[in-house]
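One chain of protein is taken out of this complex; the other chains stay put.
By letter and in written order, the chains are A, B and C; residue numbering begins at 1 in each of them.
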Amino acid sequence: MIFNEEQSMLQDTVRAFVQEHAPVADLRAVRADVNGPSYNLELWNQLVELGLPAVALPEQDGGLGFGYMGLLAVLLETGKTVMASPLVSSVAAATSLIQLAGTDDQKSLWLPRLTSGEITATVAVQEGRHYSLSAMQTQLVGGEIKGSKSMVMDLAEADLLIVIAKTAEGKLAAAVLESSKADFDAQRYCLMDGRKYSDLTFTQTSVAPGNILGEGADRTAEIEQALNIATIATAAEMVGGAESLIERTVQHLNDREQFDVKLATFQALQHRCAEMYCQLELVKSAVFSAFARLDRGKDIHKAASQVKALANDYYQHISNEAVQMHGGMGVTDELDVGLYLKRSRVCNQLFGDAAYHRERYAKALGV
Amino acid sequence: MIFNEEQSMLQDTVRAFVQEHAPVADLRAVRADVNGPSYNLELWNQLVELGLPAVALPEQDGGLGFGYMGLLAVLLETGKTVMASPLVSSVAAATSLIQLAGTDDQKSLWLPRLTSGEITATVAVQEGRHYSLSAMQTQLVGGEIKGSKSMVMDLAEADLLIVIAKTAEGKLAAAVLESSKADFDAQRYCLMDGRKYSDLTFTQTSVAPGNILGEGADRTAEIEQALNIATIATAAEMVGGAESLIERTVQHLNDREQFDVKLATFQALQHRCAEMYCQLELVKSAVFSAFARLDRGKDIHKAASQVKALANDYYQHISNEAVQMHGGMGVTDELDVGLYLKRSRVCNQLFGDAAYHRERYAKALGV
Amino acid sequence: MSDLNTFREETRAWLLEHCPESQRQPIVKSEQIWGGRNRKFPSADAQSWFEAMSDRGWTAPTWPTAYGGGGLSAEEAKILQQEMARLGCRPALYEIGIWMFGPALLAFGTEEQKLEHIPKIVRGEIRWAQGYSEPSAGSDLASLKTKAEDYGDHFLVNGTKIWTTNAQLADWIFCLVRTNPDAPKQQGISFLLIDMRTEGVSVSPIELISGESEFCQTFFDNVKVPKENLVGELNKGWDVAKELLKHERAMMSSMESMSEKEEFSLVDLAKQTLGVDAEDALNNAEVRTKIAALDMEMQAFAQLNERMFYQHKAKQSDPRLPLLLKHIGTKQLQRKDELLLEILGNKSLSWESPASSHTEHTVTRNWAFDKAHTIAGGTSEIQLNIIAKRALGMAS
Partner (left out) sequence: MSDLNTFREETRAWLLEHCPESQRQPIVKSEQIWGGRNRKFPSADAQSWFEAMSDRGWTAPTWPTAYGGGGLSAEEAKILQQEMARLGCRPALYEIGIWMFGPALLAFGTEEQKLEHIPKIVRGEIRWAQGYSEPSAGSDLASLKTKAEDYGDHFLVNGTKIWTTNAQLADWIFCLVRTNPDAPKQQGISFLLIDMRTEGVSVSPIELISGESEFCQTFFDNVKVPKENLVGELNKGWDVAKELLKHERAMMSSMESMSEKEEFSLVDLAKQTLGVDAEDALNNAEVRTKIAALDMEMQAFAQLNERMFYQHKAKQSDPRLPLLLKHIGTKQLQRKDELLLEILGNKSLSWESPASSHTEHTVTRNWAFDKAHTIAGGTSEIQLNIIAKRALGMAS
């Protein structure tokens, strides 16, 4: 439930790096270059040098053995400046998929190159307007993928694309494609968080048996687990962003005077900030708990839904309040709060919105 | 959408009467007499002398022709002191049922005695824990009622009991029983609003054909309309209660000093009171609109659900806030706010809770 | 037949004669006619309709004819408005000079000032901007810092104004400036008119989170303003501002209907969207509840407005109710925006991506833009203060 010494030191290292080298201005540069990469490649290479792609995996899989709590430490810090990176798409989602669902051969083929940062990967899972595993239509039957995917992160930068699909038996399967060589249509676009996403169409994309994770074995549970990891990783980034927003808002209210007193002295604003802070510490505790469960090998199906639903709702509330409390300047692009606001709405849709996760959680509760 | 001159004068009359003769202390007396009547019979007789049982009906049915807007004027005022009376059970629900669903013979048999106040009537509709017309189980088949009913208002005082049941064809039917002579089991109890309710069991209660409203014709639409009238009448009482609670709370905050300033000067409390007042005027506008539609002969199915869901949620919020803002004394029985709080929760269950009405409204919207 | 009936018939006939068919269609934003030295007409019809109206002074129907106005009585102006509405005539001129500044200048200006400025407003020759807000003042308008120092025949103005709508298009700007730095806040403020062409005036646009920008920041760097441009008494600018503010609310609500922002019905859009995608039907039980809940409240808001209308008609207006409108309305609008975003899902995350439709882009852009509504024109916090004090009588 809390960081050990190594994880705390890792957090300090990443914090120092991010604050110095990846301020919100970096995201603005990524956003301005609409045809450029989805994140600053140079900054990412520096994170690779810090070993971050390997942070969560155990040493036998080429990892650094910080555990997923180590990845949490990283994401809380990169979230604070809404830093763009493939930490969710490649490190949390794709790498976990291969590690959990791959055969030994598949793992030794891809994991070393992923953990070393030589390559990155991304995952195509969402379809249509809303993320929903149960509603997934894309088929992987007879070695061919048919269907379409939406909102795939960081595709142009990724060497591998892992497509999640349903088998003829209705099980989940994950096919690893070399994104530059595979045969599919992709439409790339920017979203309001300044990052790039792709919608994909697979008409009859062939997949070699060796490129299907588990090579024929049912990997539904492992795929769900990896997607749960991606879900809580997204939430972790959101918590970092929400924390930074509260700090910025309190700072603004303490700095700004109106009617001859500091805005921070208005009780209505104090109470609203206090409520936001309660929300922050609640969801942060839930996130710590989910990552701790993960590292203890416990099931995180319910925890993932708890954490993502809370992160979605709280960050939405906190970002709205932050804009409002910044007053007129809060709605200008000049201030950074708007970037957090927009990132929060994009994160809402990644790996399931609040209604989806509340429904999933209710089912898990048995009500 | 607003009262005409006659309705305004009626409201003034009732307001003066209620404020002078039916303060909240009257409800306390009703509550204390646990085996006594559900309302103060003497006060009710005075309301009868004012003509209130006849207020809504048109003159050809023995009414005073104020329209239902006249009944709204009355209920807003009686609601202000949470006055116990059969205005909802007998005037809004039972009288409307007979007027809308009865044959000419049935109307001339019962309406004159109801509008003159010679008798009162009540309605048994709810079953189980929650009001739901669609889930109703009680059957009226072959001239016999079978089933059970819950939360019947003012039964011991009522001369007539109208039981709503389903026919063999799944239509709604309403059977008029003389409550003292009919054969059914009744368990009478107090609820926390200080009034008396009954749960009924009908094993094989016989109903003469002439006692079934409409005498065999399908009266489903008329019965639904009468129950919608009872629904908005309940909401009208709730709006009166909420209005009084806000006034009491603001008064308290203006009177009470803490930390050397009036409580009313705390901005957080100001904003919360302002939000309550917004809610009040919203639901009041909705209630006026629903009653105005009713008098214009328009359908109020959707309006009834809108009004009751809003009244339930807002009054719940307002009564919670009122208790909180009255501080320690707010949770004592000595202050009246607790009586409003408890009445609001009872009203929530009468003629449908907020979730029921939101569901019904969503269906009406077609989503 | 009464005079007013005659007036109605004549007006109707005149409108039928002078308002071309094309100017009787619902207006879109791009065809609104704004004043200004560089004004352009979207079509010959638009120009002829505008000129017919401004020649009669009916761009400002109740203003005195001495200054180019229409000289109509309140009753006549109302009839004109009714007849225009009946025929669907477009407003002939959109101008804050008409809505806000003109009435204040008529009340406080000198004869020279009125003769100089009012006719040009009526004829749409000069476009005005408003210079009130400042970057560091926020809701506390009276704490403004832009100063005008007395240099004998002129003031020297230094400072900056923010949220000056379309200042890059404006010819003149009316400003609140500080002329006595030692007086208590509101008492050292004057009301000054400044030609935007004066040396030292510059404008830079403000980009909003919605990517749009009709707002600017306007800078004054040693700007010389002739003394005759002072409106009202020195250090009494607050009185002029208050008069102007009275007209602002009326304008805000008429702007709403005029701006023709492309809005979507929550329920219609939900039906289209939730119905089409079969997979979305799976997780919309919660969304369905939210739609019902919000629609009920939006209906109640409409009913509140309707109730106020009937109260007004019966001369029984409850003075507390207008205080509620801005807060409730803007909050509901933002809730609706958020819910539409939730319904549209990942298609609502951009106003330019090729992966989304025009409708989706518009919903998203509205979402971002509407964040300003609870801030501009009196923040929600100020509205709640006002409700508590004036509607509920809470001690302050």
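The rule we apply is simple: a contact is a pair of C-beta atoms (placed from the backbone, for glycine too) under 8 Å apart; a residue touches a chain by one contact, two chains touch by 3 or more.
This is a predicted model, so every value here is computed, not measured.
*Asks:* Give the residue, chosen from A:Asp105, A:Glu178, A:Glu281 or A:Glu334, that touches the chain omitted from the document.
*Replies:* A:Glu281
*Asks:* In the full complex, which of B:Asp199, B:Glu222 or B:Glu237 touches the chain missing from this view?
*Replies:* B:Asp199
*Asks:* To test your reading of the contact rule: which positions on chain B touch the chain that is missing from view?
*Replies:* For chain B, the residues touching the absent chain are 126-130, 132, 134-137, 150-151, 187, 189-193, 197, 199, 256-260, 263, 266, 268-269, 316, 320, 323-324, 327-334, 338, 341-342, 345-346, 348-349, 353, 355-356, 358-359.
*Asks:* In terms of residues, what is the contact footprint of the unshown chain on chain A?
*Replies:* Touch with the absent chain occurs at residues 1-2, 246, 250, 253-254, 262, 264-265, 267, 269-271, 273-275, 277-278, 281-286, 288-289, 305-306, 309-310, 355, 358-359, 361-362, 365-367.
*Asks:* Give me the chain C residues in contact with the hidden chain, please.
*Replies:* Given the touch definition above, chain C has residues 285-286, 288-289 touching the missing chain.
Heads up, the rule we're going with is that only the chains that are shown with their structure count from here on.
*Asks:* Of all the other chains, whose mean CA position lies farthest from chain A?
*Replies:* Greatest centre separation from chain A goes to chain B.
*Asks:* Using Cα averages as centroids, what's the distance between chain A and chain C in whole Å?
*Replies:* One centre to the other, that is 42 Å.
*Asks:* Residues of chain B that touch two or more other chains: which are they?
*Replies:* Within chain B, residues 267, 270-271 contact more than one other chain.
*Asks:* Where in chain C do residues touch two or more of the other chains?
*Replies:* Within chain C, residues 381, 384 contact more than one other chain.
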